[in-house]
Structures are given as structure tokens and as C-alpha cells.
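Worksheet for the structure shown next.
Only a single protein chain was left out; the remaining protein chains are all shown in position.
A and B are the chain letters, set down in written order, and residue numbers restart from 1 in every chain.
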Amino acid sequence: MTQPIPQNGTSKFVLEARSLGIYYGNFRAVIGVHLPVERNKITAIIGPSGCGKSTLLRAFNRMNELFAGTRIEGEINFEGQNLYDPSVDPVEVRYRIGMVFQKPNPFPKSIYENIAWGARIHGFKGNMDDLVESCLRQSALWDEVKDKLKQSGLALSGGQQQRLCIARALAVQPEVILMDEPASALDPIATLKIEELMQELKKNYTIVIVTHNMQQAARASDYTAMMMINDERAGTVIEFDETNRIFTNPKDKRTEDYVTGRFG
Amino acid sequence: MKTLTPAPSPKGRGESTTEYNVNIEGRNRIGLVWTLIFQASTIAGIIALIALLINIVDGAFGYVAYEAKVDPASLAVDGISLEEQSKEQLVVLLKSKLSSGAFNKLDKDKPFTDRSRADVYQVVIERIVKYKVVEVWNLWPSLTQGAEIRVEIAEKYPNAQLKFVSWLTADFITRPQSSEAVSTGVRTAILGSFWTIIFTILFAFPIGVGAAIYLEEYATDNWLNRIIQTNINNLAGVPSIVYGILGLALFVRALEPLTSGQIFGLVDPTTANGRTILAAGLTLGLLVLPIIIINAQEAIRAVPQSLRKASYGIGATKWQTIWSHVIPNAMPGILTGTILAVSRAIGETAPLVVVGASTAISFDPTSPFSKFTTLPIQIYQWTSRPQAEFRSAAAATILVLLIMLLSLNASAILLRNRFSRRY
Partner (left out) sequence: MAESTIKWVETDKRPLNLRRKLRVGELVIQGLLFFSGFFSIFTTIGIVYELGKEALLFFQMPEFNLIGTIASVEWKPHVGKFGIWPLVTATMMTTVIAMAIAIPLGMGVAIYLSEYASPKVRSILKPVLEVLAGIPTIVYGYFALMFMTPLLRSVFGNEVVQIYNTASAGLVMGILILPLITSMTEDALSAVPRSLREAAYGMGATKLEAALQVVVPAALSGIAAAIIIGISRAIGETMIVAVAAGAGPNFTFNPFEGAETITGHIVRISGGDLAYDSVDYNSIFALGLLLFFITLTLNIISQRIVRRFWEVYE
């Protein structure tokens, strides 16, 4: 688990957390996380409830500080640049590192506008119709909605809404897409579609996904990080490896208990 | 050591045990009595509302007995009754009956050649015929004691005419204010209310919504922002008359050059001070500002957090998020709250009395720097007069005001229902 120090844009690691600690006020939620995220791979973060999976994920695009008011120690490198350097613009960070949330949250606007808005605010100058179509095709939603682009995004089913949210994230052409339990609010068929979609997307994007569904992590991801809370109730990554090793031959006893269902 | 009371024996149906005086029946009786008391208070409230509305309607319709100073019949020329005379004939009549000074003054106000026939006729009625109300009855006695009223009038005022009138008429709404109750109207007051409210909205809406956005989206939890929030909550409870006094000192006196239009070189010749529509509008603006802020805050708070997250998640800036998602989704709520605040402003009387509403003006407001009167001011003035006929005019004005407020509130409710099922 030793990695070479990445060079700008050349390292195989897009994102890398080093000695990362995250605080809510005085409460330390996450401590000492080292986590590399490889380019064009899917990295899953698993672990029991309350172990700080989502907190860690949201630290990757500086979403935490907006709503929770968190403080951070250590660093997260994105293409070799520290995301938490005082000179870094969080808006710029979220532009490069997109996010899909646990509950589908389309804007109460038309399907078309849901996708076009993000591109527009980032000064997209090309053909908007083509961009919308392209994003909807990439998120495997085009055939279902091509005749009703003017309809409200809220009129879609839950699974469709979530794919619309993915399309919306694609429209600003991010490098990384963070997914916070993207299928937890969906039925099994919709979940399967999202998983297939992720396999499709990883050709062009790097994906980090938080999930509490172990089968999902085993099926869909290339790497898996196992998180657990320590004695001080702070979450940390206890094991990180290729997914099949985590699930077949974990080194840590706690990981083994968790993935075989003996946890708790 | 305390001895334990034996456990109560199992209760049989309808019979009470010796240890407990359960007395379900008695307790239910008391419950029933109190239920009736609660219902009675509710009914009392409803009765109060109904009594209020009936009282107003009662005042706005009914018999009026009036005498003419000069019998219109005596003004007929060549067998043509006054009502059918042409404009030219009426002008001749005015010239012959009025002093030349009074006639010239009327001509100077607005040349007779420019006046319509209806206008000239109105002048004839007001200046020559001079109807005078001698007695007024409310709707209820008019309906129930019509015969007695007729007898009474015939005895007391043999020359008087008796007529059943609605004080609220199209003429009443379109006529300017007049010193005679029968020929008065609320046109000046309606226009005054509209002008005033426009400045209230122009002033309070942007600042109010801006403040709400600041407090909900930008303000962190520090002492300054807590003070701002507490201050707004407190201002919402300050009596309206205090705002009137503030308006008098600030807008009428200190900012007189602005509110009288002096700095724009637009001084209305009829006003030489700051007691203008602009001063009134700004005063009411200060008054409703906290209400608009509090309502808008609630509307903004109702926009789900997930929407903001979605927007930030694709790299939108704060203002892009607020402008494109928060404001559009909060707007129906903001507008509803603003309409309610505006209807409060339309009904306000006390602050405008203090700011200096004019007691008698008969010309329409033409600029923010005009003198003003409003519907509530008109109601206040007419209610305060001892003559019954003016109280009837006040009742009719109340109906105008209530209809205005009712339609405003109805539109607020429609807006609320139309947009309430978004999420």
C-alpha cells in the first residue's frame, strides 16, 4: 500500500487523502485516513452506519463545509494539488469533482433544464441540445425521456430521477463523480441499472461511491475501503485493497466479520 | 412503616370499586359542560364577526331624507327640467345664480368649455340646488319601519324627499371627496391608497427579500446576526403609531427636501412640506418591512436543502444557487407573505394620521409629492363626524376597503394553493 508521490496529471491516482481528519466543532468524526483513488476505476467506501463514510466522501469536493461547518486536518490531493489549500476555490473544486446524492434531488425544472443549467453557469458555449442528449445517453436515460424533455424532472420515477441527477453531473464534464449511496432509495431493478451505468461511466470518469450494500460494493467496484469507528468514536479506514481481496481474503479480522455478516 | 392499601378488586361493568370514586358519569357531565363552554366561545367569536359585518352593511344602505335649498323644479327653463338641460343652459344658470367671483373661480379651476355636461351638472347640484340631508336611517329600520319613517318625515320636514339609497354606488367610488355627504366619494382616497402602497412595496419588498436571503443563506450564527434577527422580531411587535411618529420626524421633517420633491425641483404647489404620498409610503414601508422579512424567511427556509446541495454539487456559486433555485422556489411563498403584509399596510390608519394625511382634498394625487388621503383615513374622518350621513359614507367606504382587502387575500390564498404541491 505504498504509492509513489503523484505528479501533476500524470499519476494514476486522481484523488488522494493523506492523514485526513475531519471535525464537527470539537467532535472528531474522521481520523487518519489515507486513501488513494485511481483514475478510471470505481472506489467503494463501505462500513457500518455512523462510521463517517459520507463525511469522508463529502470532504472530497468540499461539500461538508457548506452545510455542516466542518474543519479539516491533513490534506486531499487532487491531481497533485491540495484541495484544502487556502488559495483553492471550493466552487472550482465542485466543478471538477461532481456529486450524486443519496436521495434523487432533481431541480423542480424540466428534464432539459436540469442538465442545461449546470453547463450554462460554467459558460458552456456549444450546442446545448447535443450536450443534453449526450449526457442523457451516457446516463442511459435518453430513450426513456427523449419525447418529454420539457416535462418536470420530478415527474420521473425514482430510478430515472437518479439517472437524471447523474446526467446533470456529467453535463459540467467533471473528472471525478462522487456517489453517496446513490441506489439506497431505489428498488432492485433501478439499482441494477445504476450499477451497469457506473461500469459504463468509469471508462471516462473516476468514481467514488459510498454504499452500505456489500453486494453492491463487491459487484460494482474495483477497490474497496473499509471504514470503522475507533475507541474515540472517530471513523477511519482500517483496510484498503482491491475489491476481490477485501471480500475473499481480508487482512483485518474486523473487515472479515463485517463482510461475512458477523459484525455487531 | 406505611401499610399498603390492598390492590383494587377487578372492576365490574358500570360499578365502581370502594377504593376509587371513579364516577365516570359525573366526569363526563363536567366534560360536556366544558365542551359547551368551548363551543360557546367559538360561537361568540363568530357572532362578533357577523355582527361587525352586519353593522357595516346596516350603515351603508337605508332611507335618506333630504331637502334642497333651491327646488330643482324651480330651475326648469322653458319647461325643460334641470336634468334635461344642455351644458350651455347649465352654464348660463350657474352664471346667473352664483356671484361673479365664485363663477370666475370655478372657471379658473377648470374652464367650463373643457368640462363635461355631467361635471357642470354636478356643480349646479352642489352650488345651487344644495341638497342637504336632514335625516338618515340604517338598513334595518328602513326595512322594518318604512311606513313610520314616511309619516315622521312628512310631519317634521314637509319639503324633504325620502329616498332609499345605497351609499355604495359606482358614483361613490368615482367621485372625489366633497363637503356634502350625499355628493361625496372615495376616488381621491382610493387613488391615494394605491399611490401610497406602490411606494411602500417599492421600498419594502427589495429590502425585505434581501434581508431574508441574507439571514437565511449568508448569515452565520454570530452575535451581529443574532441581534439583527432579534431586532426584526421585535420591530414586528412595535405599535404602528410609533412608526407614524418616526415617519413624522424622519420622512416629513428631516427628509423634507426629498419627500416634498424639493431636491428634484418638483414641488407640488399645493404642498409646502413633507406630508406627501412618498413620506406616507416610506412610513408604511418601515412598518411592513419586518413582516415581509419574517414571511420571506419562512418561504426560503421551506426550500429543501437537497436542492442547494444539488446545485453546489455541480460547482455553482452561492449566488447562482440562490438566484436559480432558492428564489424561484421560494417566490410563491414570498409573494403570499408580501400580499398579506401589503393588505396590512392598506388598512393602516394611525401612522398616516400622525404623518399628516390631509383632512379634505378633492383633487387626485398626481405625483409622489402630492398631499394624500387614503381609504382608512377617510373612514376615520367620516366616522369621527357627528352627522349620521357621514357615518353612512364611512360604512360604504369600509365596504370598499374590505372588498379590496378580501380580493388581495383571496389572491394570496390562490397563489399559496397553486404552488403548494411542488415537492
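Quick note on the criterion: contacts are C-beta pairs under 8 Å (C-beta built on N, C-alpha and C of every residue); 3 or more make two chains touch, one makes a residue touch a chain.
From a predicted model like this one, the values you see are computed outputs, not experimental measurements.
**Q** Among A:S19, A:S157 or A:N204, single out the residue that touches the unshown chain.
**A** A:N204
**Q** In the complete assembly, which of B:I228, B:A302, B:M331 or B:L415 touches the absent chain?
**A** Per the contact definition at the top, the residue touching the missing chain is B:I228.
**Q** If the hidden chain were put back, which of B:Q145, B:S178 or B:T317 would touch it?
**A** B:T317
**Q** Which positions on chain A touch the chain that was left off?
**A** Interface residues of chain A facing the absent chain: 8-9, 14, 39, 78-79, 81, 83, 85, 87-89, 91-93, 96, 126-127, 130-131, 133-134, 137, 173-175, 204-205.
**Q** Please output the residues of chain B touching the missing chain, sorted low to high.
**A** Contacting residues on chain B, toward the hidden partner: 24, 27-28, 30-31, 34-35, 37-42, 44-46, 48-49, 51-52, 55-56, 59, 206-211, 213-215, 218-219, 225, 227-228, 230-235, 237-242, 244-246, 248-250, 253-254, 286, 289-290, 293, 317-319, 340, 343-344, 346-350, 353-354, 356, 359, 376, 379-380, 383-384, 391, 394-395, 398, 401-402, 405, 409.
In this section, only the chains that are shown with their structure count from here on.
**Q** State, to the nearest whole Å, the distance from the C-alpha centre of chain A to the C-alpha centre of chain B.
**A** Chain centres of chain A and chain B, defined by C-alpha means, are spaced 57 Å apart.
**Q** What residues of chain A sit close enough to touch chain B in their complex?
**A** The contact residues of chain A facing chain B are 61, 63, 66-67, 91-96, 98-101, 103, 105-108, 117-118, 121-122, 154, 165, 168-169, 171-172, 174.
**Q** Considering only the defined contacts, which chain B positions touch chain A in the complex?
**A** Against chain A, the touching part of chain B is residues 304-317, 320, 324-325, 329, 422-423.
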